[in-house]
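A single protein chain has been removed from this complex, and every other one stays in its place.
To keep things simple, chains are lettered A, B and C as they appear, and every chain counts its residues starting from 1.
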Amino acid sequence: MAVSASRVHETRVVARIEATAGVVVLRMQAPELAAIARPGQFVMAIPPGEASAAVALGLYDADAESVSLLFFVAGKRTKVLAALRPGEPLVLLGPLGNGFDLRDAPKDVAIVAGGVGIASVLLAALELLRAGARVRLFYGARTARLLVERERFASAGCEIVLATDDGTAGLRGFVTDALASAHMPALILACGPTPMLRATATIAASANVPAQLALEETFACGVGGCWGCVVPLVQESAQAPHFPKTRDGIVRARICAEGPVFSASELRW
Amino acid sequence: MAVSASRVHETRVVARIEATAGVVVLRMQAPELAAIARPGQFVMAIPPGEASAAVALGLYDADAESVSLLFFVAGKRTKVLAALRPGEPLVLLGPLGNGFDLRDAPKDVAIVAGGVGIASVLLAALELLRAGARVRLFYGARTARLLVERERFASAGCEIVLATDDGTAGLRGFVTDALASAHMPALILACGPTPMLRATATIAASANVPAQLALEETFACGVGGCWGCVVPLVQESAQAPHFPKTRDGIVRARICAEGPVFSASELRW
Amino acid sequence: MVRPPVDLSVNVGGLALRYPTLMGSGCYGTGAEFAPFADLSRIGAIVLKSATLAPRLGNAMPRLVHTPAGLLNAIGLQNPGIDWLVEHEIAALGGMPCPIVGSAAGFSVDEYAQVCGRLDASPEISAIELNISCPNVASEGETFACDANLTASVVRAARAATRKPLIVKLSPNVTDIAAIAREAERAGADALAVVNTVRGMAIDVERWEPRLGNVAGGLSGPAIRPIAVLAVYEVARAVRIPIVGQGGIANASDALEFILAGASAVGIGTANFLDPRVPERIAVELAEYLASRNLRAISEIVGRANAGFATPEQREGDAG
Partner (left out) sequence: MVRPPVDLSVNVGGLALRYPTLMGSGCYGTGAEFAPFADLSRIGAIVLKSATLAPRLGNAMPRLVHTPAGLLNAIGLQNPGIDWLVEHEIAALGGMPCPIVGSAAGFSVDEYAQVCGRLDASPEISAIELNISCPNVASEGETFACDANLTASVVRAARAATRKPLIVKLSPNVTDIAAIAREAERAGADALAVVNTVRGMAIDVERWEPRLGNVAGGLSGPAIRPIAVLAVYEVARAVRIPIVGQGGIANASDALEFILAGASAVGIGTANFLDPRVPERIAVELAEYLASRNLRAISEIVGRANAGFATPEQREGDAG
């Protein structure tokens, strides 16, 4: 049993950008974390002060020296994180979770992102683009202002299809409507609210395209210790091999430990 | 019954100085509050965010346009206040409490301040000096570094006698020892921890000098509504005329409403 | 088209209020203390600090400790006694722009009845709250509200002493608050206040002694909100009389949790210590909430999130 606290990173903020009001991108000096982070993984960020839990945040971006987090100021803990300024310390636990499986990925991939989901898909897009794939980003939000970081994805080489609830940018309506009417890719990656993921899974199933969905739920531990973040999988799921067989054919796997990325075909909606 | 919320001041921070590590002086644009604030009064400052109570802070300094608060970062709420920066809003309730009674004050006054007590005596010193009095400040703290704002008092014209627990500045020991061995003034004002106030009262009584003591306790409401901050007074106290006579000759008055300044001779230690 | 104004008025067991917000007993003085900081015409009612028959000096200091998202208090019912209160303080409240609710406390059934009788005779008093749940005056947590029989007898006696609306204030420090609530209803309560503070304490680790003069105290503020919401949810299933939900309410969303759980109105105590403008802000935001949903009255949503508890069998996949 390893006893070294090897996945605790005492980082320092090196840059802070407000992508739009209420959406912050923090960049931290964290070479060891950056070296091992894989697309779709996340960290638990410890808000300085007296919060009662760390916050799960996707690993948004990374280079050799640093990692970036992108987050929406949702409640108390993200408010504390948003108050951090360059030079201040921030402790990150991670990388956590399985991440997207991009081994042998096909050359035509669609990434579906809704709201904060955008924070968990950039690294996947970059890796796919590096491997020479065509990457289309289907990106939805409530309103144009909240479609953040479009430039980052575009300049990396993504094709971008937008959708907003109010029609202020791109299609008026759901981003999955845009996906449904598009030329089908060979692989779909998705991160966003549950209804969006559900619609994505339906589209993928009917087109017979594999889809990997990054789920989000309220976390407590983020490391598999509290069983607060489960999702039902089909019993034969390869992602939850360690659970006993249950009477009714459901396996409840931990999103933080067995996920957060699940193959759409393994989920029991 | 007046129903206008006339004592709520929506101020803005105009300056922030760190007097020493962990001691902050905040200056707020607050002309209406400044116009009516009297020495020894206090405000309730509402920490932005999700604190569960406002913080009682002495009115440290004031000019025509602004008031200043001086505070030690003691716990969660003062930490939030310390994070305020120029331009940010801060709501203050006040002025509250009776303040020092400086009408017909004599021309030789000693002010005794310990620790955070320094925050509640500057305005009194200034008013006395303006009236031509000799003002001696007996100022004690744990260590020299925490003897903040000496320059402000000195440049206004106070004579200053220092004491520290560790002897790093002035007398090693209690500031009241310095007071006891000094030439007796005609009036003593004091603010600081209870043992210091008690010693001050003893010295004043034996020298037959009137003393006004500004008490500190944990507050909840700060406006007389919760009865959480009481101090026993002698039954005949003029400061608590509104209470029924009690069997055992004690009256428990509210520090925030009947005080925070009490005549030493009215207190029942 | 002009949208009709939203109706925030409520009737709490005969106490008619223009706003569904009652200022918690012991947290708002007589109201006069807060007049410089709040518009008293925009709150539902003021509940006075609980009064006893004889004057009380209350507990030894310290009486207050700030805790994470909460406040511990052990005031010990310092009050000038019901006679002084009625003559000197309540008599001066005639001009208040909102109803005044008296609060009766005591150490025997008879004492409660006498205090209620004096409040009943005061024209300035619109209703009486029976504080049978103050955790700060008994040695080890025994209060009337911790026992169904005691609750029944004290409520019966109070009921006999007043024809004004009678609100019985319950304690969360019990195994089964719904059972106590049923007793109070049966004994004649017109409404219930749910809840008083949760018993707690803090220790000074430098001086090795309790931080409150009284050792134990009552915890209030946002820390206890989940406890209080559940208490309201359970009591609402047990009784038919209206409930004043309270415990940690600091904004409109908090207030809505209680109302949706089954409270007809809400009590606001500790939040006044953070910002006396909270009650008025809650009223404004409740009106906006209703208007944005095309609802006409706050009374329409009382209890709308209360669909009971799942049985073990109903729970999805409870057994594997």
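Convention: contacts are C-beta pairs under 8 Å (C-beta built on N, C-alpha and C of every residue); 3 or more make two chains touch, one makes a residue touch a chain.
All figures in this text were calculated on a predicted structure; none of them were measured in a lab.
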{"item": "Residue among C:Asn11, C:Thr67 or C:Ser299 that touches the chain left out of view", "value": "C:Thr67"}
{"item": "Selected residue (touches chain absent from view) among C:Ile82, C:Cys116, C:Val155 or C:Leu260", "value": "C:Leu260"}
{"item": "Chain not shown: contacting residue from C:Val47, C:Ala105 or C:Ile224", "value": "C:Ile224"}
{"item": "Options C:Pro99, C:Gly200, C:Pro242 or C:Pro279, residue touching the unrepresented chain", "value": "C:Gly200"}
{"item": "Chain not shown: contacting residue from A:Leu57, A:Ala113 or A:Cys221", "value": "A:Cys221"}
{"item": "Chain not shown, touching residues in chain C", "value": "54-60, 65, 67-70, 72, 76, 81, 137-141, 146, 173-176, 178, 198-205, 208-210, 213-217, 219, 221-227, 229-230, 233-234, 248, 253, 256-257, 260-261, 289, 301, 304-305, 307-312, 315-320"}
{"item": "Positions on chain A where the hidden chain makes contact", "value": "1-8, 46, 50-54, 75-77, 91, 93, 217-231, 242-244, 246, 250, 252, 257"}
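Keep in mind that, in the parts below, only the chains that are shown with their structure count from here on.
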{"item": "Most centrally placed chain, judged by C-alpha centres", "value": "C"}
{"item": "Farthest-lying chain, centroid of Cα atoms versus that of chain B", "value": "A"}
{"item": "Rounded Å distance, chain B centre to chain C centre (Cα mean)", "value": "34"}
{"item": "Distance from chain B to chain A - Cα centre to Cα centre, in angstrom", "value": "52"}
{"item": "Contacts with two or more other chains, residues of chain C listed in rising order", "value": "68"}
{"item": "For chain A, residues contacting two or more additional chains", "value": "50"}
